[in-house]
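Up next is chain A:
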Amino acid sequence: MLDIRNATRLFGSKAAVDAVSFRVEGPAFVGIIGRSGAGKSTLLRMMNGLTPATSGQILVEGRDVAVLTGAAAREWQSHCAMIFQQFNLVPRMDVVSNVLHGILNRRSTLQTVLNLWPRADILRALAILDRLGIAEQAPKRAEALSGGQQQRVAIARALMQDPRIILADEPIASLDPMNAQIVMDTLKRINVEDGRMVIANLHTLDTARRYCDRVIGMRDGRVVFDGLPGQLTTGVARDIYGADADFNESATSTAIPTDTSADAEYAARMLA
Partner candidate 1 sequence: MALAEIRDDYLGLVRRRRIYGGLLIVVFVAMMVSGFRLADDRNAGGFWQGLHQIGDFSAALVTEAAQKWTNLPGHMLAAVPALIETLNIALVATLIGCLAGTALSLAATRGLARWPRLVPVARRLSDIFRAIPEIVIALVLIFILGGGPVPAVIAIAVHTAGAMGKLFSEVNENVDLKPVEGLASVGATWSQRIWLGVIPQVAPNYLSYSLLRLEINIRASAILGFVGAGGIGYELRNAMTFGQGKFDQAAAIFLLLFATIVVVDQISGLARHRLTHGAPA
Partner candidate 2 sequence: QEITEFRIGLLGGENAQDRMASNECLRAYAEEALGVPTRLFTPADYNGVIQGLLGGSLDMAWLGASAYAAVFVADEDAVEPVLVKTNMDGSYTYHSIGFARADSGITSLDDMQGRSFAFADPNSTSGFLIPNVELPEAGYSMTEGEYFSRIAFSGGHEQSIIGVVNGDFDAGVTWADGQGEWEDGYNSGALRKAADAGIVDMNDIVEIWKSSPIPEGPVVIRKALPDDVKQTMIDLVAAMHETDPECAYGIAAGETSGFTPVTHEEYETIIAIRRAEMN
């Protein structure tokens, strides 16, 4: 379904993403890990089209989406939802409007600019909010919500797009552990219940291990690991993060306290 071949992006002479290739079949939950600057965000932005690729192909069901421009690129974006670390909602607009933004591409510019949303769209947005448990917040301004609620609005916007792929760029990095879990659980549920492919950049190993079907490790723009979560040993992690021997993953953990014991156990087993 998704086939990335030698995707490369240069910034100046530096390669942010360097000949990345991998294939994903079916509705997998793929986690991408790697330290800061490894190229995770750029890769996701290339898939969505926010950052054009310098070279290489991103094939979705056989069509190269990396070469699209203009209306065709926007049409692809409308099928490829993106969730950001900082939520990237329109803060001064209400929650429903923010969710409706998911289908901007499918309604006429004039209609959307004049706020002439069809009733059916509004009801669908409400239904999605309800499913994510934040229907009560519908009339509030996005900026009035907590971080976790805002991220769920962002997910609702993504669902509104009815996307084939959901890209999530560190979706829980700005959240407290409590909210982080809710958001990750939501993403997982969508992945499982709706059968949508989710690709998430994550910066904590424990999250990757708990939620992903497959983990890709990046370092300096290249894929240095590609395997099952279970194959993610400390040695591999050290390799990915370029850390030395006193690497301690708990320093970067965002797991909520009640879960730490389970995690610690898991970590102990893995690091043994």
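Operating definition for what follows: a contact is a pair of C-beta atoms (placed from the backbone, for glycine too) under 8 Å apart; a residue touches a chain by one contact, two chains touch by 3 or more; residues count from 1.
How these were chosen: all candidates are chains of the complex that A comes from, given by their letters.
Because the structure is a prediction, the values reported are computed rather than measured.
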Direct contact with chain A in this complex, candidates 1 or 2: 1
Chain A - residues contacting candidate 1, complex: 48, 50, 73-78, 81-82, 84, 86-93, 101-105, 109, 112-113, 154, 157, 161
